[in-house]
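With one protein chain held back, the other chains of the complex are shown just where they sit.
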Amino acid sequence: MAFMMKAMLLNAVIVVALGWRLLAHGPLYWALLPSAGIPGISIRLDGLSFLFIILTAIIAVLSVFQAGHYFAGNQPIQKRLWWRVLMVLTGLNLVWLAGDLITLYVAMELVAFGVVGLIALGDQAESYRSALRYLNAVLLGTLSFLIGIILLYGIYGTVSLVSLEQQIQWTRLTGIAFALMTAGLVYRAALFPLHSWLPPAHGSSHAPLSALLSALVTKASFYILARLWLDWGQVVASPVLAQGLGVLGCFAILWGGWMACRQSELKMLVAYSSVNQVGYFFLLFPMIIGVSYEVSLLVTQGVMLQVISHALAKAALFMAAGNLVLALGSKEIQHLSGISRLMPLSLLSFGLAAVSIMGLPPSGGFLAKWYLLQSSLLSGQWWWIPTLILGGLLSATYIFRIFSQSFLEQGSEAVTQEVPKALEVAPLLLALMAVALGLFAHTPLALMIDMEVADGIR
Amino acid sequence: MAFDSLLPLWVLATSLVVAFIIFAIPEDRWKLRSFLNISAAVIKLFLVMVMTWGVFQGVFYQTHFEIAPGLVFSLKADPLSIVFAGLSSVLWLLTTIYAIGYLEGSPNRSRFFGFFSFCVASTLGIALAGNLFTFLLFYEMLTLSAYPLVVHRGTRAALKAGRVYLIYTLSGGALLMLGVVMLYLNFGQMPFNSGGHFQQVHEAEFPLLRLIFVLLIAGLAVKAALVPLHGWLPSAMVAPAPVSALLHAVAVVKAGVFGIVRVVYDIFGIEFSYMLGVLQPLGWLAAATIVYGSIRALYQTDLKRRLAFSTVSQVSYITLGVTLFGPLGTIGAVVHLVHQGIMKITLFFCAGNYAETLGIHRIDELNGVAKQMPWTSMAFTLGALGMIGLPPLAGFISKWYLGLGALESGMHWAVGVLVVSTLLNAAYFLPILHRIWFCKPEVVDHTRHLKRPECSWLLLAPPVITAVLILLLGVFASWPMSPFSWATFMANQEYGL
Partner (left out) sequence: MTGILLLTIATPLVLAVLALFSDLRSKLLHTLPWASIPALILALTFSEEALIHLPYGLTGVLLGVDELRRIFLLAASVIWTLSAVYAIGYLRQDTRQWQFALCWLLTLCGNLGLILSFDALSFYSFFALMTFAGYGLVVFSATTDAFYAGRIYLIMAVIGEGLLLIGLLAAVFAAGVNPELSLLPSAIANSSAPAFISILILFGFGIKAGLPILHLWLPLAHPVAPVPASAVLSGVMIKAGLLGWMLFLPLGEISFTVLGQVTVGFGLLAAIGGAILGVCQYKAKTVLAYSSISQMGWMTLMLGLVLMQASLASVLIPLIALFALHHGLAKSALFLCSPMNGNQSWRWLWVLLPASALMGLPLTSGALLKTELKQSLHGLVVSWPIEVLSGLLTLASIGTCLLMLRYYRCLAVQQKVPLMHPLQTISLMLLSMLSVLAFLLLPYLGISVGKVFSFEGGVNLLFPLFFACGVWLVFRLCRLDLPRIPPGDLLIPMRLVVQNTYHFLRQLIAYRYQQVVIALQGWLRTKVSDMYNLRTPEVIENALRRHVVSVFLVLSVCFVIMINLLQ
């Protein structure tokens, strides 16, 4: 673990250096093999990717810290754990930075295999099943993505995102490629109705790992999708597909929320909450296609805020939930009675994170909802509003199921184990960050808007 | 200068910081916790007093920074916010003292006092919010921080009440948010500005503005407990007495009404609202609530439930006053905001004392309690008579100005509503007073009879102080720093007199 913490520290140093570079010289595009036509490795650093890098660094360091304490006495797992975590983190950072499709593909695979390994770390049979199901999703999704890449390469002869952005135009084949890539990424991002792999995978793995998975891994696929749509969407995508994705997002919000309300296990509830929250991300697409620049700016800000705050909040939720489960020795929600007296800090972290999940102020989730409401009003697509409002209420419903239970004083003879204090630090920090994002969102958003790579390629 | 501009932030910080510290204090360190709580309350009161004096002198306190592009977090102190901030800081101090006494020896006190401070911080945020966005921020914070207080007892009934509370308030919050977003989108930033923002709006915008008004008011009406959105309030009665007191007098209910006041006066502007034709319907709604709440209160047998329905009715006086177009109505509304708070908190303190000391919850158990608890009963009596609006108590001053406002605005029916409500108030309060003072107790507990004082002074002092305030605020209504004078000051500003 000490080694891991050092690695994380190094990562942090590099992130700071990158940030300095970005602020000083603006966005960066760098190709390893710059000769045109040959698929090569290229890197792109702009405001958005930098945001995700910071996010990754923060969540990574905290979940590593959490995992270190969580598995403190468990050497066999620790042995198998760290390299998988590192693989995932490498993959993730590569995803944020990738400047071409091949790099993206490789990065995705890197993440995928690391994640399969992490899920399989859970000791029950259920974990293996989940890991396999995830693998299935990954393979199919990535395959679909790969077909898209091949088609595009066939048409345009390049995989560089920047050159593709300049060259791309509407042809039927481009459309098919784009649709297939979208479908694959949608699968990996666990959008309804392809979400079924996510809850068991996240719900059954160890809490610090669930935090990592739900906070970052689902975001990777969405990040790619968003990037592709932002870059090419105006040319390639059709409003129908965009609206379709939005509708699926709505279904995800409602279905995920509804299913979360029905779960009896704490971690499954949190996992279904991810399904619910991922739905919001997909409201991005209908509101960037065929709308004014103002709307697309608003909605991008909103969705990115949602992504970031969800990452922070969900990580906190999983870690806190893990602590509660650890203390209770039971996964069941109905055993939570009286926990508020025993684990006030974890419950507080849970609550703060939940504020963001419910989209209540002050939190990143609230600002995100604010921007989403604004953009749907501004674009005239008012039909998203009922879902936005209902989704917030649904998430409040499932969140408060837990609080209700934990405040219950009757029958609170829960046998509890001592939970190390160190385990309560990371969730609190994450939750506080999710809340603080609601008050200090100006800097990250400005970073994202001002540092667009399109401003100048170097 | 820096002090001036940061003062609103300091006022907020006093309770926010304390809230976090209290969460961290171990359960059994009650002395430390109480000390922190009370000293924070005192400091806050002091700061608010400084601010009051400053505003009186014409100093302009403002803090703001940009949260995100287009969204400004802004705190400022104007006469209206001083009214609410003053009320909440005074009552917070008293309620804290009361709560320390009330919860002595009960579990989960850390949690309770932590959220209690949060609650007050949110209320002060609402009071000092400089624009609608900041208002919304604290409004929702209040919703959340009041929940743990409502369900504090942890019984099934409490949890059910908490659920009802959340269903109502969160839905209301969503509507409010939608309204605010629409307002921001179509008309830009909305700093609270006396006189409103819409003096020069084209007629074509009127339907949209009406829609926004309805959304905003619907969102706020949930907390303000306007019929038919009042359902949560009576069921939230299961909360401990200090919470009910806070909920009914200062925090949640008042936040809703204060929001209505803000929206009508400082966003739409009273004259424009009048032109928009939205005041009349709101007035009818308020009138319906006043009468309905009172009638329901008549039928309650549980003391706290009766008080709750009384709140439903009384708080709508304020809304009614807001809809009366004219400075007198404004004075009535703003004064009642304060007076109702003080009267209701007295009643709830007393109800808590009865429950805590004698185990009395139902009204028919109150026979002759004055013998055993004379001070509490005296406070209760003053509170109840004030609620009825008997001169020269505080409630009368506000009722009087509401009545004058109704005449001034030509809404003569509102006077009728006030009188009917007075009669109904008398009908449900006077029998209680009769029981307390004149009926013979069925069973006299002689062991209690000899005990002096009747209950812990922590429980006794707050209601007695507020009861004296009820009397003083009525009798010396024209004292230059009284809420009445402030309201006059404010109304003159609003109407440019």
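We call the chains A and B, going by the order they appear; numbering starts again at 1 in every chain.
Convention: a residue touches a chain if its C-beta (ideal position, glycine included) is under 8 Å from a C-beta of that chain, and two chains touch if they have at least 3 such contacts.
Since the model is a prediction, treat every value here as computed from it, not as a measurement.
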For the chain not shown, touching visible partners are A, B
Missing-chain contact among B:51, B:260 or B:385 belongs to B:385
The one residue from A:18, A:31, A:61 or A:194 touching the chain left out of view is A:194
Touch with the missing chain holds, among A:140, A:155, A:425 or A:439, for A:140
Out of B:20, B:65 or B:438, only one touches the absent chain, namely B:438
Listed in rising order, the chain A residues that touch the chain left out are 133, 136-137, 140-141, 144, 170, 172, 175-176, 178-180, 182-184, 186-187, 193-197, 236-241, 244, 258-259, 262
Even though one chain is not shown, chain B touches it at residues 299, 328, 385, 388, 390-392, 396-397, 399-400, 403-404, 407-408, 415-416, 418-420, 422-423, 426-427, 430, 434, 437-438, 440, 474-480, 484
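By definition in this document, only the chains that are shown with their structure count from here on.
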Chain-centre distance (mean CA atoms) for chain A and chain B, in whole Å, is 42
Listed in rising order, the residues of chain B that touch chain A in the complex are 23, 27, 66-69, 71, 73, 107-108, 110-111, 136-138, 140-141, 143-144, 147-148, 151-156, 158-159, 162-163, 166, 170-171, 173-175, 177-178, 181-182, 184-185
Chain A residues touching chain B in their complex are 301, 305, 338, 340-341, 344-345, 348, 355, 358, 360-362, 366-367, 369-371, 373-374, 377-378, 385, 389, 392-393, 396, 400, 403-404, 407-410, 438-442, 445-446, 449
